[in-house]
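The complex appears here minus one protein chain, its other protein chains still in place.
We just call them A and B in the order they show up, numbering each chain from 1.
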Amino acid sequence: MTNVSMTVNGKAVSREVPDETLLSEFLREHLRLTGTHVGCDTSQCGACVVHVNGKAVKSCSTLAASLDGSQVTTIEGLANGGLHPMQQAFTENHGLQCGFCTPGMIMTSVDMVNRYKADGKELTAQAIRGELAGNICRCTGYHNIVKAVEDAAAKM
Amino acid sequence: MSTGIGARVQRKEDKRYITGKGKYTDDVRNESQAYAAFVRSPHAHANVNGIDTSAAMAMDGVIDVLNGQQLTGDGIGNIICGWAITSKDGSPMNMGAWSALATSKVRYVGDAVAVVIAETQALARIAAEAVEVDYEVLPAVAASDKALAGGAALIHDNAPGNLIYDWEIGDGAATDAALAGAAHVTELAVTNNRLSPNAMEPRAAVATFDECDDHYTLYTTSQNPHVARLVLSAFYQVAPENKLRVIAPDVGGGFGSKIFIYPEEITCLWASMKTNRSVKWTSDRSEAFITDAHGRDHITTAKMGFDAAGKIVGFKVDTIANFGAYMSLFSSSVPTYLYATLLSGQYNIENIHCNVRAAYTNTVPVDAYRGAGRPEACFLVERMMETAAREMGKDPTDLRRANFVQEFPHQTPVIMAYDAGDFGANLDQAMAAADVAGFAARKAESAGRGKLRGLGYSSYIEACGIAPSAAVGSLGAGVGLWESAEVRVNPVGTIEVLTGSHSHGQGHETTFAQIVAERFDLPLENVSIVHGDTDKVQFGMGTYGSRSGAVGMSAIVKAMDKVEAKVRKIAAHVLEASEDDIVIEGGQVKVAGTDKAMGWHEVGLSAYTAHNLPPDMEPGLKEGAFYDPANFTFPAGTYICEVEVDPETGVTDIVQFTASDDFGTIINPNIVEGQVHGGIAQGIGQAMLEQVVYDDDAQLVTGSYMDYAMPRASDVPSFSVHHASTTCPNNPLGMKGCGEAGAIGSPPAVINAITDAIGSNDLAMPATPQAVWNAIQAAK
Partner (left out) sequence: MDMSGSYRIGAPRQAVWTALNDAEVLKLCIPGCEEIEQTSPTTMTARVVQKIGPVKARFNGAIELLNVNAPQSYTIKGEGQGGVAGFAKGAADVTLSEDGGETVLEFEARAQVGGKLARIGSRLIDAAAKKVARQFFDNFHDHLNGKDPPGD
């Protein structure tokens, strides 16, 4: 067992967990933040993406213990009250159907837009598709997800 | 902004999904939750000579280890296929026994032999590893044609030669004669590749037995909770229906794979009773690849005959369908009544004959996956049309047009009676949107860059709105396929609609509310949709076969008709007017041409206070209805795919994908277009990427997202989606259904485009760069 302390969605948390606990398990099972989803076991689908110290990370392939002291943001904590422009854009553009991939899609997309803005690069539809390489959606065919990210990028 | 029929309303359910508050089955955790892990066979075919659970039982935190002998000993029934198909010699299909936990023999890699119940999921999985199973390995077979060939391993004793049925439809002699007299006959052999549905939410179940009430509650990832309850009760004898509540909360995609009732749900319910604990199981992805029913897997040869003018005179088809190791719930209907009945396509064909043999193999059971039978039919027919056009030197659109059904209703020789459509209008619309006229110039431009450009068509038709109960009953279905609804107007005038349809991404909470809000002219937020819980909803047959609109919404309309009739009676009584003069609008119930009116909510309140109701009227304002469709519905359309192939590498880019669909009435275009996008992406996946592969020993070798290629954002283009609609005459809203069209119509368009580009017709799905490159080389 290891003690893991981190800040999750702005709140300090500390839990005694088995050494091999993944961040996804830590969030879902220990903190009961079930918005972060697990869709695969080979780090391929991106349903589990959260932000660690502001960067998108696949929580299914990160040990909770390795993040002691980190700042973690999950879909539940993305907006402080109201909706983040990315969340808004996903619903306005019908960028989700079953919603299972959605938290990971949104967390990945927020990070994507932030990076492009920081680098002063233009986020084209093609770039968005490339950047979403690590996120699988089986429902939407990506069409409206790409639209949503373009839309949010203009507003963020 | 309008929120009624045809409005692009934002989805009501989105808020919880985009904020991480959706509640999926794996998010459920009960007090003192116990966890299940299954011990699964690594062998494709083996006798189970013994199971040693002692090491697992000795582990700390292991509650119990249960096996198939105990399961069957407790009277849990075998898993059945609910659609009886009769072979052409009159014999019934050969259904082999399928116990939720194998008793003496395993028949595919992944077949469960035991289950460990433990205090944590990790512990359950570790303990499952410690269960020692003594397997006596038997020869195995994965391919359906090999399974049917003499000498293959026998999988079920009661299915000699591994043959489940040998079925036919249509007039064989007449078709042969027509082909013999044809001016041109095109022959084609196609394989419809085996797919894994891969809803992003893995299946899960949480089963809780309540000893005091002798009652079970099951949370499960289901497209049809009532069907699950019915089957779990009636066939698997887990518990009587009144002692079993099935809840399907938010469901993260299904595409058919969550219709069926699987061994895991049965086992969790039973194990909950055995251990007196709430038992939870969540599949991981690699487990999903070996437990979720697969889709497609047909091998087909066919001949189509044409007269000198290019009219089709006959179509003869021979198909082998792979059913895997056991018959899943609706497996038998897929390659028969959902496939062969659509072989007429959009065309007027007088003679059709199709023979289907279904085979057991040592693979995961195969059942309905998005489109179910119809994509197989469409792929064959549309590849055939394109191939024939090329052989006869005709333009593929001319050949299609010359054969389109023009008059409705149209009776095909394979059961279906098409009720409405305008196939030419969809083809025209798609051709205009795809700028087919400019294709030659684009092709020349590509050629200048050393690339091969191609254009491919697919004019699909499907039968949806599944299905008229008496009709499917006469064809062997074990259930009726109506839908039910209840519309409850509360005393304050808000409305709850309880529906047996169950959304797993389709947005019912929005579209269903739209038709109610429009009908009673109320704000959308005053209408709530209740679904997915057998304790709340009266009954239902669930969501599949693009039926929630055409069947589910029709049931709501029927219930609304009754509500409206009662509202009129109450208002006429209170306002002292004639029922015929009552109009419902703007939140009021008024007498036409007067200023007499009462608020909608006042009618609701009157119904419940019952102080002043017409004589003999019962209090309350809630009405239920069951709607049984009069016919299937027939969504149709034309898809055009334009590709650019790099001849050096075989890498294929879809540069444009255009769809023109006829779905009848559209309630919410956003949602309909989203269904088309997703369907097309899955169809492109089938055409270019996806393939479940078994090796010669029937070992699955594509068991993860590293090995099974799923379409990612950069694999698909943006889609150009259009509608040219005719109204369905057979249901009150005129709807046809839109959930499967994309997956049905797109694969042949893609393959027709690639084969057009490379100038070789010999290309199977999935058309990976390697396959395309090989086809180019072979044609040189």
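Note that in this section a contact is a pair of C-beta atoms (placed from the backbone, for glycine too) under 8 Å apart; a residue touches a chain by one contact, two chains touch by 3 or more.
None of these values were measured; they are calculated from a predicted model.
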item: Among B:T72, B:Q699, B:T727 or B:N761, residue touching the chain not depicted; value: B:Q699
item: Sole residue of B:D74, B:E129, B:E525 or B:E648 that reaches the chain not shown, by the stated touch rule; value: B:E129
item: For subunit B, the residues touching the chain missing from this view; value: 42-44, 109, 125, 128-129, 286, 289-290, 695, 697, 699-704, 706-707
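To be clear about the criterion, only the chains that are shown with their structure count from here on.
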item: Of subunit A, residues touching subunit B in the complex; value: 18, 28-29, 32-42, 44-45, 47, 74-76, 78-79, 83, 87, 90-92, 94, 96-103, 106, 125-126, 128-130, 132-133, 135-146
item: Interfacial residue positions of subunit B with respect to subunit A in the complex; value: 10-11, 13-24, 26-27, 29, 122, 198-202, 250-253, 255, 284-286, 504-507, 670-671, 673-674, 677-682, 704-706, 710-714, 716, 718-719, 742
